[in-house]
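There's a structure below that I have some questions on.
The complex appears here without one of its protein chains, the remainder shown in place.
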Amino acid sequence: MSDERKSSPSPTLARRKKDELTAEERFFAASQWELMWRKFRKHKLALASGVVLIFLYAIAVTFEFWAPYGPISEQGLINMRPTRIHFRNEEGKFVGPFVYGIEQVVDMETFKRVPVEDKDVTYPIRFFVHAEPYKLWGLFETDRHFFGAGEGKVLLVGTDELGRDLFSRILAGSRISLSVGVVGVAISLVLGSFFGGIAGYYGSWADLIISRAIEFIGSIPNLPLWMLLASIIPLDWPVVRVYFMTTIIISLLTWVGLARVVRSLLLQLRTMDYVKAAQLAGASDMRLIIDHLLPGMLSYLIVQVTIAIPNTILAETALSFLGLGMRPPAVSWGVLLRAAQNVQNIVLRPWMLAPAIVVIVTIFVFNFVGDGLRDAADPYK
Amino acid sequence: MINYLIRRLGTTLITVLVLSYTIFAIVQIPPGDAVDRQVRLRQTQGDVVTREEIETLRAQYGLDRPILVRYYQWIRGFLVGDLGRSTSGRRVNDLIAERLPQTVALAVAGLIITYAIGIPVGIYSATHQYSAGDYIANSISFIGMSVPGFLIGIILLYLFYKWFGLSIGGFFSVEYKSAPWSWARLQDLINHLWVPLFVVAVGSTGGLIRTMRATLLDELSKQYVMTARAKGVPMRKLLLKYPVRLALNPIIASIGHIFPYLLSGQVVIAIVLNLPVLGPLLNTALTNEDIALSSSILLIQSLLAVFGTVVSDVLLAVLDPRIRFERGAH
Partner (left out) sequence: MIPQPQVRHDQAPVTESDLLLQVRDLRTYFRLDEGMLKAVDGISFNVYRNRVLGMVGESGCGKSVTAQSILQIVPKPGVVQGEMLWHRDGQTVDIGGLDPESEEMRAIRGNEIAMIFQEPMTAFSPVHTVGNQLMEAYFVHGKLDEAEARARAVELLDLVGIPAADRRVDEYTFQLSGGMRQRAMIAMAMMNRPRMLIADEPTTALDVTIQAQILRLIRRLQAETGAAVLFISHNLGAVANLANDVAVMYRGKIVEFGTVRQVLKNPQHPYTVALLQSIPGFGYRRGDRLQSIRGSVGVPIDPPDECPFRGRCDRFDPALCGGSMPASVEVEPGHQVACVLYEARS
C-alpha cells in the first residue's frame, strides 16, 4: 500500500481501475444493487431460503413432470398410508429403492379390508419413467415422469379418501397456491402504486382521501372481509374464473400496505434536493417518476413485495380451507387441507397434515428471504 | 382538540353510513336467497312448495321489499338494538350474546399474554442487542410471526391426541359441556384454554417483540439519550423515562386498532379448534346466506374498527404532546 502511494501520491478515485481501490473506497464506490447483494449474501439463512424458493417455484411451474401421478387420477387404494420405500431385499442385500406390491387383506377382527405389503412382488423405483400421459402447459404432450414404480404404487405421503396420490396433489396444488401469491401481489402492487402514487406525488386533498381510505381498510381485520367478498363467488363458476376472482379479492385488501409504503417513500423523496433540481430543470412528471423517484424506492418496494407474497399465499390457503376460496376440482394447498378440518380425520389419516407442513415451510422461506432483503435494503446501516 | 374531535366524529359518521350500506349490499349479492335455499331443501325431501307459500316466506323475511327499504329497516333495528332474525329462526341478538363473552374473554386473555411477554422481551432484546438473549428472542419472535396460527392449531390438535390421547378442541370436554360450574369444570376449561391462547398469542407476541425492539433501538440511538446520560441520569431510570416511554407511545395508542379483532380476529383458528366464539358463526352465516346474522357481525366489527381508530388517535394525542399541539394549532 505504501509503495503504491509513493509512486503515485494522488490518484483520484475515478482514474484508478476498480481492482486498485482500497476496501474502504470500494465500499463507497459500489452501486446500490452491488451493496444489497453483498449484504444479502452474508445472511446465509436468507440465501439458502432464496435457493429453496426458486426450487419451489420451478416445481410449481413443471409439477406434471415431478409428480408420479396425475392430481385427480385415482390409484385404487383409498386412505392409504405413505408407501414404505425399501432399499434392501428380503435377504438384506442392497438392491436400490423399490416398493412391494399391495394386497387387500380382510382383517378378521374388524372385517375391514386392510392394505398389506406383498413381499413376493417388488417394483423398483426408476427415474424418468413413462407413465400417465399429460400435456405440459397445454403444449407438449408427453408421458415422462421424474420417477415412478411402474405397475407398483409409490405413494410418498399416502392417498386421500378417493385414493388420489397426496404427494402429486401437493405438487399440483403448489401451482395455484404459489402463483396466487405472485399474481395477487402483482395486482395489489398496481393498485398500491396507483393510489399510493397519487397520494404521495400530488398530495393535498387526493392524499387526504386516499390515506383515509388506506387507514380505514387497514384497520378492519382482513379475514372476515375476505370471507364476505369470497362468499359472493357463484358456486358454478369454472376454476380459472374462481382463481382470478379469489386473487382479486385478496388483492383488494392487501394493496393498502403497498400503497402506504409508496406514499410515504414518495413524500420523502419529493423533498430531496435531487428531485427538486430535476423538477426545476424542467423534467416532466413522467420523467421525474421513472428516472428519479422509481430508482429511489425500488429496493424498498422489492422488500415489501417479498413480505406481501407469503401473506397472500396464506390468505388463499385460509379461504380455501374455509371453503370460500378455491374449491374442488381445483387443487390448492388450502383445498387439500380441508381434509384436515376435524380431529378424527387427522387421527385416522395423519398424512393429510402434509400440506400444512408444506405451507409452513413455504411461509418460513419467504419470510427469511424478506428479512434478508430488508436488512440488505439499507446497505449503509 | 375539541374542534378536532368534532370534525373527527363527523367523518366517522359518514364512514359508518357508507360502510354499513356496503356491507348490507355485498351480503345480498349471491344469486338466490335464504328462501330459495329452504324451498330447494323441502323439494328434495319431496315436499311440494306452492308459489303462495314462497311469497309468504319472502314477506316474512322481508325479502319482497326494495333493498333501500330493507337497509333502512335493518339500520333502524340496529340502532334500537334489534338485529333481526337469523334464518335458523333464532334472534340474532341471542346468537351473538351467547358467544360474545367467550369471544371477548379469549381475545383479551390473548392480548394480556401478548403484552406481558412482548414488551419486556422487546425491551431486553433492544438493550442487549447482539447478545445471546437477543438472538434467541429474535429467532423465537421471527418463528412466532411466520408460523400461520391455524396450521399450528391443526398440528397441535393431532399431536395432543396422539401423545396424550387428549381432545383439546373446544372449551370443554364432552362431560362438562353443559354441566353447571364447578371446580372440575373450571379445571377442564383451563386445560382446554391454553392451547387456543398459545395459538392466538404466538403470532402477535412475536410481532410485538419485533416492533418493540425496533422502535426502542431507534429511540436508543437518538441524541436525547446521550444528553440524558451526560446529565448523569442512571441507565435504568433513563431507559424507562425516555426511550421506553417514547417507544411505548405508539404501541399503547394502537390498542384501539385491536378492538375489531376482539370479535373475529381469529376465525380460522376458532374453526380449527372448534371454539364456540363468533368467528365460526360468521363463517356459517356467510355460507348459508344468513344475511341478518352475517351483516350484523360484520357491521359490529366495522363499528369497532372505526371507534378503535378514534380511540387510538385520542390516546396518541394524550401521550405525545407534539401531536396534541399540532392538532391544537389546526
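Letters A and B mark the chains as written, and numbering starts fresh at 1 in each.
The definition used in the following text is that a residue touches a chain if its C-beta (ideal position, glycine included) is under 8 Å from a C-beta of that chain, and two chains touch if they have at least 3 such contacts.
Treat the numbers as computed from the prediction; the structure is a model and nothing was measured.
S.K.: Can you say which of B:115, B:242 or B:259 touches the chain missing from this structure?
M.R.: B:242
S.K.: Out of B:54, B:140, B:233 or B:252, which residue would touch the omitted chain in the full complex?
M.R.: Considering the complete complex, B:233 is the one touching the chain left out.
S.K.: Could you tell which one of B:7, B:40 or B:222 touches the chain left off the display?
M.R.: Considering all chains, including the one not shown, the answer is B:222.
S.K.: Write the list of chain B residues that the hidden chain touches.
M.R.: Output for chain B: 129, 221-224, 226-235, 237, 241-242, 245-246, 249, 319-322, 325.
Note that only the chains that are shown with their structure count from here on.
S.K.: So, what's the distance in Å between the C-alpha centres of chain B and chain A?
M.R.: Going by mean C-alpha positions, chain A sits 27 Å from chain B.
S.K.: If we count contacts the way the header does, which residues on chain B are in touch with chain A in the complex?
M.R.: Per the stated touch rule, the residues are 11, 15, 23, 26-27, 29-31, 142-143, 145-148, 150-152, 154-155, 157-158, 161-162, 167, 169, 257, 260-261, 264-265, 267-268, 271-272, 279, 282-283, 286-287, 289, 294, 297-298, 301-302, 305-306, 308-309.
S.K.: Over in the complex, which chain A residues touch chain B? Could you list them?
M.R.: Chain A reaches chain B through residues 212, 215-216, 219-221, 223-225, 227-229, 231-232, 234, 310, 314, 317-318, 321-324, 337, 340-341, 343, 346-347, 350, 353, 356-357, 359-360, 363-364, 367, 371.
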